[in-house]
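All protein chains of the complex are present and in place, except for one that has been dropped.
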Amino acid sequence: MWWQDTLTLAARPRGMHLVTGELVAAVPLSGVRVGLLHLFLQHTSAALTLNENADPDVRGDLQRWLDRAVPDGDPGFRHTLEGPDDMPAHIKASLLGSSLQLPVRDGRLLLGTWQGIWLCEFRVQGGNRRVVATLQGE
Amino acid sequence: MWWQDTLTLAARPRGMHLVTGELVAAVPLSGVRVGLLHLFLQHTSAALTLNENADPDVRGDLQRWLDRAVPDGDPGFRHTLEGPDDMPAHIKASLLGSSLQLPVRDGRLLLGTWQGIWLCEFRVQGGNRRVVATLQGE
Partner (left out) sequence: MWWQDTLTLAARPRGMHLVTGELVAAVPLSGVRVGLLHLFLQHTSAALTLNENADPDVRGDLQRWLDRAVPDGDPGFRHTLEGPDDMPAHIKASLLGSSLQLPVRDGRLLLGTWQGIWLCEFRVQGGNRRVVATLQGE
């Protein structure tokens, strides 16, 4: 069984955002006994990652660590036409990755107790973000 | 053909650990002519990565680099209740990632000569770690 659709995540401010519920609600998981869900972000200045789903300070701390490791407006960057946050966004995107694959069992994602899906928005004005969701299983 | 099970890796000390043999032994690869094995860690303070399977110094050097890049007890962190190694563990987990997908051919993983599966334990007391293994193929 294959299902595939392109989902749209509404524009969010720069930062880390929990989107587990929104994505799960848009995918017909209930028909799958065992399978995999692939989530693929069609962008190069944002990322999808799995991390802690409870304390918002984890999201802030990870964002601040990345902002320090890859500072806006680093004078070494040559790709600067799209603004001081653009090249850092590309670097962070490759560090965290643009896709996730998650196991499915009996109609539910097999996430750990503390795992949530984060949309990592690295641009100040990132706009809507498209996610291609592909579900396969039996 | 689909097969899925949750494997348990016994608690290991903080550091990088080769777990290729242990994971391979627990998965019925022999029944698959061509396929994919997905390994999914249900935790947010450890990671799975592929890297060099021979010299233990590679594991030590990667661990030390991460410990320097994301230091324990960084005074900028706000998520500190679970100890000085907790927030760094979350950051390292997103940098390295919590899942792997590996090609299968004629009952064997198609790893390169020098590739091994590492469990990266970022907590001092991480406890057992659960891995959901999903095998598909024909």
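First chain written, first letter: the chains are A and B, and each begins at residue 1.
Simple rule for what comes next: contacts are C-beta pairs under 8 Å (C-beta built on N, C-alpha and C of every residue); 3 or more make two chains touch, one makes a residue touch a chain.
Treat the numbers as computed from the prediction; the structure is a model and nothing was measured.
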item	value
Hidden-chain contact residue, picked from the options B:46, B:96, B:119 or B:133	B:96
Residues from chain A at the interface with the omitted partner, ascending	2-4, 6, 38, 40-44, 69-70, 74, 76-79, 87, 90-91, 93-95, 97-99, 101, 130, 132, 134, 136
Residues of chain B in contact with the chain not shown	34-36, 49-52, 55, 57-58, 60-62, 64-65, 68-69, 95-97, 100-103, 105, 110-115, 136-138
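Throughout what follows, only the chains that are shown with their structure count from here on.
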item	value
Chain A-chain B separation of Cα centroids, rounded to whole Å	20
